[in-house]
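One chain of protein is taken out of this complex; the other chains stay put.
Chain lettering (A, B and C) follows the sequence in which the chains are written, and residue indices restart at 1 in each chain.
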Amino acid sequence: MIDVTAPPGTPPAKARNRVLKQNRRHVPVLATLALLIIMYAVGVANYRGFSDTQVVLNIFVDNAFLLVVAAGMTFVILTGGIDLSVGAVVALTTTVAATLLHAGWSAAVVLPLVLLMGTVLGLGMGAVIHFFQVEPFIATLAGMFLARGIALLINRNSIPITDGFWTAMAEERIRFGPGVFISTSVVISLVVVLIGAYVLAYTRFGRTVYAIGGSADSALLMGLPVGRTRIAVYTLSGFCSALGGVLYSFYMSSGYSLNAQGMELDAIAAVVIGGVLLTGGSGYLFGTVLGVLVLGLIQTIITFQGTLSSWWTRIVVGVLLFAFIVLQRAVTRRSR
Amino acid sequence: MNFVRHRLFWPAAILVALLASNIFFSSGFFSITVHDGHLYGSIIDILRRSAPLILVGIGMTLVIATGGIDLSVGSVMAISGALACLLIGDLDNQNSVIGVLLACAAGIVLSLVLGIWNGTLVASIGIQPIIATLILMVAGRGIAQLITDGQILNVTSAPYKVIGAGYTIALPVSVLIAAGMVAIAVVLTRRTALGLLIEAVGGSPTASRLAGIQARRLTIMVYVFSAICAGIAGLIYSSNVSSADSNAAGNLIELDAILAVVIGGTRLTGGRFSLAGTVLGAVLIETLNVTTVSIGIPVETTLLFKAIVVIVLCLVQSAAFRAKVLRRPSRVGASA
Amino acid sequence: MGSRPPVLEMTGIRKVFPGVTALDDVDFRLLPGEVHALMGENGAGKSTLIKVLTGVYGTDGGEIRLGDTSVLFGSPLQAQQAGISTVYQEVNLCTNLSVAENIFIGREPRSLGRIRWAEMRRRAVELLARLDLTLDVSAPLSTYSLAIQQMVAIARAIDIDAKVLILDEPTSSLDASEVAQLFAVMRRLKDAGVAILFVSHFLDQVYEVADRMTVLRNGRLIGEYRTADLPQMQLVARMIGKDLEALEELESQPRSSARELERGPLIAKAVGLGRAGGIAPFDMEIHAGEVVGLAGLLGSGRTEMARLFFGADRADTGHLEIDGKPLVLRSPRTAMAHGIGFSSENRRTEGVVAELSVRENIILALQAARGWTRPIARRRQDELVDKYVKALNIRPADPDMPVRNLSGGNQQKVLLARWLITEPRLLIIDEPTRGIDVGAKAEIQRIVAELADGGTAVLFVSAELDEVLRLSHKIEVLRDRRLVEELDNTDDVDADRVMRTIAGGVAS
Partner (left out) sequence: GGDDGDSGSGGGDGKLVLGFSQVGAESGWRTANTKSIQESAASAGVELKFSDAQGKQENQIKAIRNFITQRVDVIAFSPVVESGWDTVLKEAKDANIPVILTDRAVDSQDTSLYKTFIGSDFVLEGKKAGEWLVKDYEGKTDPVNIVELQGTPGAAPANDRKAGFADVIKADPKFKVVASQTGQFTRTDGKQVMETFLKAQPKIDVLYAHNDDMGLGAIEAIEAAGKKPGTDIKIITVDAVKDGMTALSEGKINYIVECSPLLGPQLMDLAKKVKAGETVPQRVLTEETTFTPEQAKAVLAERKY
């Protein structure tokens, strides 16, 4: 027999080699995690009250919606696509929800309705992308204009949400102790992430997503349901955006057509920082979680710093991002 | 019949349709009069407005052709404009041509440096382009605001105003500058082998590496070119209103630029690119903007209108759509 | 056997691509339990026929009957579900996924929709064992060489239990032992009643396994024959439509060793060159006018060795000496600057740039060497391109056709042309005749011989041992990614002498 796994050497060598290969695939994520911890440590060292557990929990509280949106985005990017419409869909969801609730509809109707709306929008974009072979970029950009356009048409002003269920969700806190709590949104977002991670790792659909990212043509020739999966991925992203929008409206207890501007970029950034390749086919949802935490942590550091003028805020965000990315790059590269 | 097959036929058709639609609302739309020594009319306006987008667009085209993307163009515009205005403001005689030229040179040189920065992050450190340029996109705006101290810098400099608002030989200077840069880009890419090498790198990085192409140097070059284009666009933008507004300058222009590139038939995955297509795309987008105003689309529905145009555009542009819907339904071969 | 009704029958198949009629009124029948060879030159239409059959392309006419129902598949998936399992010409797998996944994706063992990874790996190992392969099935496929990827593709196909198995040039870069393994499996399946469609440019392989064959030329059906009734020479004549004399002289290539070699100056010398996980440190010399062949089993390290000479991979031990001067190869660029050229075995991902035209692909390396500031004049381009389009008989002979649209073999020719026009002093060619038809293969062998006579040093890698024996003056034998012996290719050296060395029979 020809053994091609083992480099010149003995069986033990082979075992080691295999272990190495295993870990190697997780290096980006591990590196990100490590750097994240370091960054947190730096924060603790520099700012009074940064070590407070609630500071960490707040990062989740403040970014639950982003986490959900980014989770959907992860699926899209893993197939090598991109979804620019997410921010607009979030805005549309909040506006529609707020308007309907304002008009006295019951939450039990509104909630499924807005989720459905987002899903359908995603489905539409996915269909256009697959059947008419339109570049995801334009298709979803059109979706972005459309969603914001509709939102703006519905109402230019921000609409308060006073519905009982919504306010309850907004103010409900799961407390672990005095002043240590998370919001229900956090729970929802984490559930979404767990389900997403499971789907990616353990279901045929999930693996097909990776396959398409690796090579859509090959996947097609291997007899995989490329079209169906593509459409499904954008539909999923649409749903996640809508759900993100709902969480957002919990968080803001209002709806506004200009909400979540540029959230698409935050989501994409989170996904990519988390080690997912924009060309698709490689990366983990857990990485995305880290990506979101990185952005959140940067924002927190900024707020703790206080006294930063608008421009210094931007510059510092850029610098922190830069430092993080370069370190991450250095670590992962060394392991290659 | 043959020109119908041409890649740019459909965008061109849409452009014509948009222009035509104006005639119903403003009769004098196509009339070009001579008005104190220069051409004056809506068409001229459209061209003038397109100039910055065309500039940014052609830079973006080359970046995208190598398989990259440049989100920082807007910030670079803001920075170069801000620096130029700052320097001109410090001149004891704001009307000295030399001083203005030097100030502009400074703006462009700074952009060049920023381009090197982007290029290095992407090519040498190997950061994914979208993140690498996101860093400058965020921090860059801060830097611009730092330069202008968050205020709008006014200059009262006749020579500077010429760049964005002036005319020579009856034509807007900005348009001439844009045309010049397009010419340079065309010559650079098509009269030398640059175009071929860029397309090779974008088409298949590994293959071109094994063919002895030095992707790194090329990549840095295109980011520098993109930044320079953005820098010049920034000068035009700020000169147009004789003031540097570091917030508004080039805000969200990266989206329009990418859209223009894609409309022009360059694929975001890199490889084959078309500068002519991008120019057409840019003009199309600005025509769209002018049209929304001149036919008096209410503000609330402007975005919807854009969405619809973009959707129509990307549908008719897709061969698959035409094959499936416009003609009698027949299966098109899956992309293999 | 003719009495049995065909499992698959294609009649009057037509396929037109812009500019090319790939298939023109082609009939094809596949009987149960037979191995049927589809023969034809590069660009004859074999792969297209297969792609039309399996729903990758739509037809422009004709009918496909599976059993006694008329079918038109919308996608490979549908074809697969209808019991047609296919290995397409180029390796079409997802190299970012693990070996095991590439074999099972779409058919993973599951319970309640949850993929059972452990079982999947176990079954993958078993399956590969049937092909006599031991791989780390959880490693990404990308870490394996092309030949191994090809074996994985085959493993995937044969595991799908199907009425019809289609293999488009599965053996193009396998060597004897793998081919033997594959044929064994094919016979087993055949006895189980599976109908197998087999494409290969290796005539003796065809004669070994095929019961019947169908010959295509320029997209037209030439005829359907029992293998027994059609001697090789006539088959070739039917394929390329040349008369027999022309062929005899093609076939009768003199062995290089026959031609006495005037060994030129030393060009390249490897000193302890090596790469962990790729190839153990080795020493080797190549002189001007010398053809050095690399022989070894699949995965023995030939490609890795070749790549080190070009700096395609960084060596982590030893160094290279060019004209006696030590040289660190940082990138292929440096190698090219010293007159080294390298055509990869993996034309699809490391060779041609699919969307660029034939012309652009051919001049790419030369242009890269000149730098972007000195473009090659259009007239000069045309000269160069036309010369090699003719010499290598690249079809369609349209320099502005995107390479993507060329048949596999023709793409290989384009890749070869790219390096020939750079006129290197040391040309490294890894599997240059992969998927190339008999006529062109002989042509390429002639070109290599000529280059050598012209004073070019050639490092020649091929899975086809005869080819190596015929062309090289010196044969480097590799085993388990280690250079084990260097043979001067004298008349007493022959295939089984080399095989014994490879197998480790001869003390080295």
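Here is the rule we use: a residue touches a chain if its C-beta (ideal position, glycine included) is under 8 Å from a C-beta of that chain, and two chains touch if they have at least 3 such contacts.
Since the structure is predicted, the reported quantities are computational estimates derived from the model, not experimental observations.
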- line: Note: the excluded chain touches shown chains A, B
- request: Looking beyond the chains shown, say which of B:A183, B:V299 or B:A319 touches the absent one.
  value: B:V299
Task: Consider the whole complex, including the chain that is not shown, and state which of A:W105, A:F131, A:F205 or A:F304 touches that chain.
output: A:F304
Statement: chain B positions in touch with the non-displayed chain are 25-26, 28-29, 35-36, 40-42, 45, 49, 145, 149-152, 154, 165, 237, 240-243, 245, 247-249, 289-290, 292-296, 298-300, 302
Query: Considering the entire assembly, which residues of chain A contact the chain that has been omitted?
result: 49, 52, 54-55, 58, 62, 98, 152, 156-162, 167, 170-171, 251-259, 261, 299-300, 302-304, 306-311, 313-314
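In this text, only the chains that are shown with their structure count from here on.
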Query: chain A to chain B: how many Å between their CA centres?
result: 30
- line: dist(centroid_CA(chain A), centroid_CA(chain C)) in Å evaluates to 43
Field: Multi-partner residues of chain B (each touching 2 or more other chains)
entry: 334, 336
Statement: Among chain A residues, those touching two or more other chains are 217, 220-221
Message: Quick check: in the complex, which residue numbers of chain B touch chain A?
response: 71, 125-132, 134-136, 138-146, 150, 255, 258-259, 262-263, 267-268, 300-308, 310-311, 313-315, 317-321, 324, 334-336
Field: Partner chain C, residues of chain B touching it in the complex
entry: 191-194, 196-197, 199-200, 203-204, 206-214, 218, 271-272, 330-334, 336
- prompt: What part of chain C is in contact with chain A in the complex they form?
  reply: 56, 75-77, 79-81, 86, 88, 92-97, 101-102, 105-106, 108, 110, 113-115, 132-136, 138-140, 143-145, 148, 156, 177, 276-278, 280, 297-299, 480-482
